[in-house]
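Below is one structure; the comments refer to it alone.
Here the complex is missing a single protein chain, while all its other protein chains stay put.
Take a look at chain A:
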Amino acid sequence: MNTSELFDGYGPVAGFDEMFEGTEVRPGYRQVHTSFEKMGADEVRLRADSLASSYLEQGVTFGVEGEERPFPLDIVPRLIEAQDWDHVERGVRQRVLALEAFLADAYGPGELFADRVVPRNTVVTSPHYHRVVAGLEPANGVRVHVAGVDLIRDGHGDFRVLEDNVRVPSGVSYVMTNRRALSAALPEVFADHRIRPVSQYSQHLLSALRKAAPAGVSDPTVVVLTPGVYNSAYFEHTLLARTMGVELVEGRDLVCRSGRVMMRTTQGLEPVHVIYRRIDDDFLDPVQFRSDSTLGVPGIINAARAGHVTIANAVGNGVADDKLLYSYVPDLIRYYLSEEPILRNVDTWRLGEADQREEVLDRLDELVLKPVDGSGGKGIVIGPAASPDELAELRGKILADPRAWIAQPVISLSTNPTLVEDGIRPRHVDLRPFAVHDGDDVFVLPGGLTRVALPEGELIVNSSRGGGSKDTWVLARASDPDDEGDMAPTASPVAGVAQSAGPAFDSQGPDLHVQEQEQQQQQTVSTGSLSTGSLSTGSLSTGSRGGLSTGSRSDAC
């Protein structure tokens, strides 16, 4: 078979490649590799095209500067082996629990400041620290209902944490839609593997949200709060509301009345108990934050303080996303959980500390500089790729506000085979697993969103920078029961009931005798002597029906 041109020129990759070790295919990827080779380039492209058009039809989009774009999904899946996933899962869970403890402490007693784990100043100077929610005890103690932890694999293939997202992490909808689209595009490849399912995410989320309801509410009304159709993640908001079976509301659909949040329905105002908000803190409540916000709900924070409504994720979580705080997370894990961090951070310099700052300023051209409160790759400067002017400007910004920056070494993200113009080539990927905390347990969705940087050599994988995504397959352990996979349960055969058929519609078509009769009748129709009786007993083939209607039409006109 001469179809291997797909992987021709893949070449040995400088860093860690997910599929190849040198020129050898890693064991987990062997079936995928063989299947793609067998399909050949033309077939793979054909399927990739149908994948793209199915996303367009379904409107699986994200917004860039107000414009809807289809979310690019690469046809080559990314595989994660069971034992690697175990490690990730435990690491993410540990991190979520530590951040949960940190937030409770930082907005509560503040013991970590007394014990000098993190300087108080580091926390209270964060633009995302909101004093207004200090002392607000969430209903079941949960502040991080949903977390997305960004991971990369370094040159050794070790997973490292790049950042934490415990405000409003997005992307989980693409995990769900990618899975359905890819299993439709590659059914045979899919069937060759035992892949852990992702469709149960919404049930976990809904259950966690319901558990977070204010005390005494036995059947809470949960809603998803969206900024509206122009938000880049609007597709996700609709998908989550739809799959949870709850209302998707905009700020204007809600109103606060005497400390309670109500929604405007055709039957009047109805109470709301849990709000899964996808609006940033700053826009959430014009009474407390930005007074010009038209997206939020005036009075919603007071309703939360009064304990009548739960806002998920909690207001003020942004301090935990702050990249300066990130550098302390390993310490937080040791302090709150008395455990060693399972997933390692990327080495990080804090520019607020004089000696570290000096070292970084000397090496600006070799490091990555990140604003501490930026998200989505905004404001990041990659030293080796920056011009001297850019570096000079950066130096000025750092000196003006050192608290606002961290520095990290350039890390080579792992690569995964990806279909591009020339064939299948290595492209950089990262991974955002999603976790849901319901107060009793942290559920980590097997897989998460793999983002891929489509331009060659590009290190920033954000969708807003031309990034795409991959379906991420977490392989089931040999010991996992069968029903853990996305496979149909083996059903015992059931005796079928024969389908009923209309009169004289047998599979062979009407017999010759009937056809002859019908042809004769067709002639009689045009002379205008058709009785209804002969119609209902005769079986109407399409031919004779056509003849009938033209006949009667020519009669009438």
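Following the convention adopted for this analysis, a residue touches a chain if its C-beta (ideal position, glycine included) is under 8 Å from a C-beta of that chain, and two chains touch if they have at least 3 such contacts; residues count from 1.
Here, contacts and distances are computed from a predicted model.
Candidate names were "sulfate adenylyltransferase", "Carbohydrate ABC transporter permease", "Alpha-E domain-containing protein" or "Rhodanese domain-containing protein", and the UniProt protein name of the unshown chain is "Alpha-E domain-containing protein".
For the chain left out of this panel, the touching residue among A:77, A:169, A:197 or A:227 is A:227. Set against the missing chain, the residues A:83, A:267, A:291 or A:479 yield one that touches it, A:267. The residue touching the chain not shown here, chosen from A:242, A:257 or A:363, is A:242. Shown as candidates are A:126, A:293, A:310 or A:450; the residue that touches the absent chain is A:293.
Contact with the undisplayed chain is limited, among A:253, A:359 or A:373, to A:253. Even with one chain removed from view, chain A keeps its contact list with that chain: residues 56-59, 224, 227-231, 234, 237-239, 241-242, 247-250, 252-253, 263-267, 279-280, 283, 293-295, 549, 552, 555-557.
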